[in-house]
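Only a single protein chain was left out; the remaining protein chains are all shown in position.
Chain nomenclature is as follows: A and B, assigned in order of appearance, with residue numbering initiated at 1 for each chain independently.
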Amino acid sequence: MERIPILKMGQFLLVTIQVDLYDQLAENLESDLINTISKHSSKGVLIDISAVSIIDSFMGRILGNIAVMSKIMDAQTVVVGMQPAVAITLVELGLSLNGVISALNVERGMELLRSKMHNSDNEEPEYDYDNE
Amino acid sequence: MTTITNNKEEALIVREQDVVPLRNRVKEYGVKVGMSILNQTKLITATSELVRNLLKYGGGGKVIIESVSNGRDNGVRVTFIDNGPGIADITLAMKDGYSTGKSLGLGLPGTKRLVNEFDIKSELGNGTTVTITKWKNG
């Protein structure tokens, strides 16, 4: 069975999706990722989708699921590198992936995760990045 | 307006793994008529949505890919034919937010917004046929 590799980088997990997803593969990623978060008590997940040329409603739902599931396990998910055409198509489709936090690229995503970690370390009230 | 078919092929879809090659074929057709990346993405996303329905509700079926021309513009037409249970109320199925499955319920109306022409025919017990057309400049 084909699987998408999950890399551990300190407190964070990095997933780079290099292939076009089909439903089963996306579902596997969801469960693998949640299990890995639990195993390493990860604090953040970066999902790099810059090589993904299509996201339909099913994959959109999986991304949303991952964001919500990881959040209740105390890990923040950031989706990075969405292609402009994919973003426009998702919006036309009627899917705005509420609850999913995005960043332009891996670097920015990392910065975003670090700043969130920093905020919670200092017990400061968390700045609300959600744009719903 | 008359539409001419320039090139045509058929694919049988029976399992989920057939979806990725189908999407790639549709994309190749889009590239061949000179579609922009955005329109290609919209077309293959619509294909992806409909082929899921075909597998989930129709138990698989046949997909026809055509490159078409209406004299003014070139485009790609994809037809999805299944012999599943059919849709009881098409008007209801085309409403935003309606779904019988576990998806988000924006399958059909969302898909319709991605393409230029969308036609659905269904009869209870006799399967469903959905035809979509995306024009190069549409």
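Following the convention adopted for this analysis, a residue touches a chain if its C-beta (ideal position, glycine included) is under 8 Å from a C-beta of that chain, and two chains touch if they have at least 3 such contacts.
Here is the rule we go by: contacts and distances are computed from a predicted model.
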Undepicted complex member, UniProt protein name, chosen from "Putative phosphonate transport system ATP-binding protein", "Glycolate oxidase", "Polyvinylalcohol dehydrogenase" or "Carbohydrate ABC transporter membrane protein 1 (CUT1 family)": "Polyvinylalcohol dehydrogenase"
Chains in view touching the one left out: A, B
Sites on chain A contacted by the missing partner chain, in the whole complex: 78-80, 82, 84-85, 87-88, 90-92, 96-97, 101-105, 108-109, 131-132
Those residues of chain B which, in the complete complex, touch the missing chain: 36, 38, 71-72, 137
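Please note the rule applied: only the chains that are shown with their structure count from here on.
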Geometric centre distance via CA averages, chain B-chain A, whole Å: 29
Contacting residues of chain A [partner chain B, same complex]: 20, 22-24, 53-58, 60-61, 83-86, 88-89, 92-95
Interfacial residue positions of chain B with respect to chain A in the complex: 16-17, 19-20, 23-24, 27, 37-38, 40-42, 44-45, 48-49, 52, 96, 103-104, 106-107, 109-111, 113-114
